[in-house]
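Complex shown without one protein chain; remaining protein chains in place.
So, subunit A:
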Amino acid sequence: MLAFYKRLYPFKSIFNWLNHEHVPTKLFTNREFAFTLQGDVYLRYNSFERADELKKQVCALNPTRFEIGPVYSARPRDKKTVRPANFTAQLRELVFDIDMTDYDAIRTCCAGADICRRCWAFIAAAVRVLDHAIRDNFGYKHLLWVYSGRRGIHLWISDREAMELTDEQRRALVGWLMVIQGGKEMHKKVNVRQGSRTLPPSIKSALDPLATVFGDLILEDQNCFESEEGWKALIQLIPDKAVAESLAAKWGTEPMRSSEDKWDDLKKEVRKFDKGTAKRNALQAAVEDIILQYTYPRLDAEVSKHRNHLLKAPFCVHPKTGRVCVPVDPAAIDSFRPERVPTVSLLLRELDEIAVAPGAGEDAGGEEGTGEHHSDWERTSLKPYVALLDRHVAALMQEVRQAKRAAPTYDASW
């Protein structure tokens, strides 16, 4: 791990991403970092003046991972000496966490910590819907998606307005995006219709693409309704008792019917009622809700609601898989393969294999700044991922520069 931090971890890029400018601002200096050390020792409220200071500390502690928290009104390292009233979380990227475990009730290919190419399709669908909703509804532009190293994905949003959201506003935004609600014991987890029967427009616009996902992923690939457990879960979601009973009778006697067959059966039942009748409308709404329940993003709401929530930094290494938490391009989300993400051992091997360039000595202490091994990651398979982050950061910095030029006092409130 030490060699990874010393030679490969892109501290400079991470600094730029958190700081939005080249010169350190409060966005970096008042930012909390928390380290998890070997043996589950957890060190909170660290803060640093510059990127190289962070690097030095990371190399000294060699943590299994580290997390990034909010920007406080004072330096987190001074927490003990400032009045509590003067130590409050003020700014923070808006973050989201989607984890495969929330799909355990639906997916049939794997369970628990496992993830395969097939179930990644759930994550891919979630990313597409969420990425679109956030850009379109909320108008945010600076979205960084990061693979969590195992079975999930994180999203970090760095737009100024997103950074400034209060906890209340974050809660509201999460409420807007949360469609799947209710625990294990709640059959129907989609309850988003108000008085009228139509879906809220934001959800309606997600329905068409998700219907395609539903066909490919739920009916075909995962074959969710083939097992008795699977189709019984589906029956629970049909509001019309007679329809539910007749389908249950049919499927109980014909266990070989595929998910697609069963879905067709349901749709046929729906069409038996005349258009415009209350029953038809209710069933039609139920069909839409079922599609949403099986495909709409499942969010871990708590992560997003509070400014002071800590989230694992990009490019950390997942302790179980050894994979690096790399940024992901949402446009290419479908072709992303978790199993092809470079692991720390692979990267170190790559480093060993390349000829040692003159000047890149073994015992670099990091004193001379983060630029020391700057080129090392460029010669490994980490390169495209760091480049992705750097492109993201460039756009962010560009906007901040422009905003500053437009309003010279821009910095004052930060």
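Basically, contacts are C-beta pairs under 8 Å (C-beta built on N, C-alpha and C of every residue); 3 or more make two chains touch, one makes a residue touch a chain; residues count from 1.
In this section, contacts and distances are computed from a predicted model.
Set against the options "Ras-related protein Rab-8A", "Dynactin subunit 4", "ACYPI007195 protein" or "DNA primase large subunit", the UniProt name belonging to the omitted chain is "DNA primase large subunit". Which of A:38, A:86, A:212 or A:258 touches the hidden chain is settled by the complete complex: it is A:86. Annotation: of A:172, A:186, A:249 or A:395, A:172 touches the absent chain (contact as defined above). Of the options A:57, A:202, A:284 or A:381, the residue whose C-beta touches the omitted chain is A:202. Interface note: of A:139, A:182, A:239 or A:384, the residue touching the hidden chain in the full complex is A:139. For the chain missing from the display, the contacting residue among A:194, A:253 or A:335 is A:194, taking the whole complex into account.
Contacts to the hidden chain, counted on subunit A, fall at residues 85-86, 136-140, 161, 165, 168-169, 171-173, 175-176, 192, 194-196, 198-202, 204.
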